[in-house]
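One chain of protein is taken out of this complex; the other chains stay put.
In order of appearance the chains are A, B and C, and numbering begins at 1 in each one.
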C-alpha cells in the first residue's frame, strides 16, 4: 500500500493534493461536492488586511484550454475571514493553508501575525508574491529577490507556522528567486501563479479586461509550470509545491517526477469539481501499479 | 474594399499574413495545399552556416491546445539552402523571408552577408534570437539587450535587406529588449518564439525530450503572445509582427488591435494547412463588415 | 443549497429551430432538488480541454421519473459543442445551482420573458400555475425565435407575444405589452418576474417603477454573467449592486430583487 503522506517542514499532509488559492473559495462551498476530509490540504482565497471588492466585470475570459482571470483579489479581509470563514471549517480534518497578499512587506507581516493566533486551525501560510508592490511603482514582489527576502524574513519573525512562498512565472530565471526564498527561511516554494496574458474584444475594439492584462491558468500552462518546477527543484532543497494546469492524475505524477513534493489543483476545480479526489485516487493507483512506496520515490 | 497590404520599412507585403519559420519548411512543400501566391509572406525554416541534423526523436509532444517541440533547428545549411531550396521558389509571387540562427554574433553576420547576395529572391532577414549563445555559456541571445544590439548592428552593416529581430518570450520584461532592437536599427520585431516548457514520460520516469526542455507553441500560448505584442508595440515605433497561437482570423484581428502590423501563422499550419488562406479571407471579411480600410486602422 | 455533479444520460436532444435546442437528461437528484430559476453547469467537451469551462444553462423543466430539460440557443463555441451531443451519450452536469424565484399566488403574477430568456420561466409557470392561471408576456426578435408558447398555453396561462418585426403577435417590444397590461388592468398583479437580455430587463424595471412607483414595484429578475465555477468559489460572476457592492450571480442570484441591481 503506497504511503501518500508528505511533510513540508513541520506540516504533515495526509496526501500531496491541495486545492489552489482562489479556486476553492473559503473551502466550505465545496462540502456538497467533495469530501473535504479526503484532501491533503485547502489553500483558501487570498486574504488582505482590508476587504477588497475586486475588479469590475468581465473578470474571466476563456482561451484555448486556458482561462484568463482578473478577479482583482476580491476577498472579505482578515477580520471577516477570521470571524466568519475560519469557524466553518472547524470540523474538517484537512490541512488549512491561508494565502495572504499585501501592498507592502509590512502588510504581509501584519497578516501573518494575525493568522498566527489561529494556529489551531491554520497550519501554514502561503505568501502570494505575484501582487504589484505599490511602494515600488507596482512591480510585482515576485520578480525581485530582495523584496521577497524582506517579506519572508519579516514573516518568519512573527510566526512559527510554515511559510510557503508562492512565486510568479513572469520572470526570466526562477533560480535566483527560489534561492532567495530558501536563504531567507521559506519552508517551501509554490509555483506557478498565473502567466501574464491578455485578450482583445475585437467587436468593441478594446481589451477584454479593464486592466488590459490578466492571469492565464488551466491545462494550457501545464508545460510551462512543469518547467518552472523542474528548474526550481533542481536549484533549492526546500520542498516545491507544483501548480499549473493539473487536471488529471497523470499531470500530478509529472510534477512529482519533476521534483514537486506536493501539488495544487486550481482551474480544474471549476470544470471538474471532483478533479482533486480523482487525482488522489489516480496517484494511489499509479504508485501501487508501479511499486512506488512514497511520493518522493517518484522524483527523477 | 479594404486594403490588406502593409509595409515594413522597404518591405511591401500584399497582406499581413506570413507563415512562421519552422512550420512551413522551405515553402515549396505546401504548394499542393495552398496557393503560395496568396500569402503575404513565407518565413522559411531557420538556416545556419553548417547543416544541422537536429535532435534525436521524440521531437514533439502534444499538450492541451499546445505543442512542445525540440526539433533542434534541423536544417540543410546555408549552402544547400541557396543552391537547392531557394530556386524552387523562383516562380512564386510572395515575399520570402529568410530566418537565420547562429552560435555567435559573427555567424549571424556571415549568414546575412551570404543571403544579401540573393536579394532578388529574399526580401527580408529574420534573426532567430532565441538560440543559446555558445560563447556565453548557452544563455539565449534573446534575453540580453547588449548581445542583441551587437548582432543587429553587425547584420545591418552587411545588408540592406530589412532586418526583423525575432524575440524570445522567456524574459521578464520585453520592453528593454524591444527598445534595444529599435535603437540598434532593426526594421521590425517579431514575437513570440516558443515558451520554454517541458513534459515528463511518467511510465519511463524521465523527461520526454533528451534536452529536458522544449518550446511550447499553438493556441495555448495565444494570450501570452498577445500580451507581449501589446507591451512591445506600446514601447517602440518599429512594426511588430505578432506570432503565437494564431489559428483563426479572429486571433489575427486581436493581434492587429494589440498593435501588430503583420502576423505569422505557425503551429496552425500543421493541424490546418489552409489556416493562412482562411485567415486572409477572414481578415478581409471583418474589415469590410466593420468598415476598416487599412490594417493599421484596427490598432487600438 | 444542495447540488450534485452527475454524469447524466441524454434521453433526448431535439433541434427546435435553426439555433434553438431542447436537451433532456436523466438526472434524478437534480430533478428532485431543482427549483424554478436555478441553473446547471454543463461540461460540453467531454474529457477534452477545449472549450475548457462548463456552460451555465437554466433548468427549463423537470419531468416525472427524474428527467431535467434545458432549452438553449447556440451562440458560440460551447453551445455549438453541446448541440452535437446525441441522445444516448452522457454529459457532466452540476446542479441545481443558485437561488430561485419566489413562488407567489398565480393570480398575482406576471411572467415576462425575452428571447431564450423564456427557458427558466416555463418551470416557474408550472410551479406557480398549478391550479391557477398566469399572465405571460413573451418578446422575440422574429417568428423564427419564438418558443415555449404552447408550454405556457398548456398551463392555461394567458400568453401574449410581441415580435420586433411583427412576424407574430404584437409588432414591437415587450415593454409595449407590459405597459398596456399595467394601464388597462386596474386589478393589477403585484409580482413580476423576468428573464432575458439585460437591456430588456432594465427597460422593464424602469417601466414598472415609472408606472407603479418604487414601492409597489415587485420585480424579480434573472441575470447572466460569465461563470467559471457556478458554486461561489471563483468570484468571476459579478454584477454590480445599487449600493456599490458586487453581487455574485451564481450564488446571490441568478434571481435578484430588481431594486438591488445597478441598472447601468
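Here, contacts are C-beta pairs under 8 Å (C-beta built on N, C-alpha and C of every residue); 3 or more make two chains touch, one makes a residue touch a chain.
Bear in mind the structure is a predicted one, so any value in this text is a computation, not a measurement.
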Full-complex contact with the absent chain, from C:30, C:59, C:81 or C:200: C:81
Identified contact with the non-displayed chain, of B:66, B:102, B:207 or B:239: B:66
Positions on subunit A contacted by the hidden chain, ascending: 64-65, 219
Those residues of subunit B which, in the complete complex, touch the missing chain: 22-25, 29-30, 32-33, 45, 53-54, 56-67, 69, 71, 74, 218-220, 247, 267, 269-274
Touching residues (missing chain, whole complex) on subunit C: 45, 47-51, 77, 81, 86
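The criterion applied here is as follows: only the chains that are shown with their structure count from here on.
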Label of the chain whose CA centroid is most distant from the centroid of subunit B: C
Subunit A-subunit B separation of Cα centroids, rounded to whole Å: 34
Shared-contact residues (touching 2 or more other chains) in subunit B: 64-65, 219
Multi-partner residues of subunit C (at least 2 other chains): 49-50
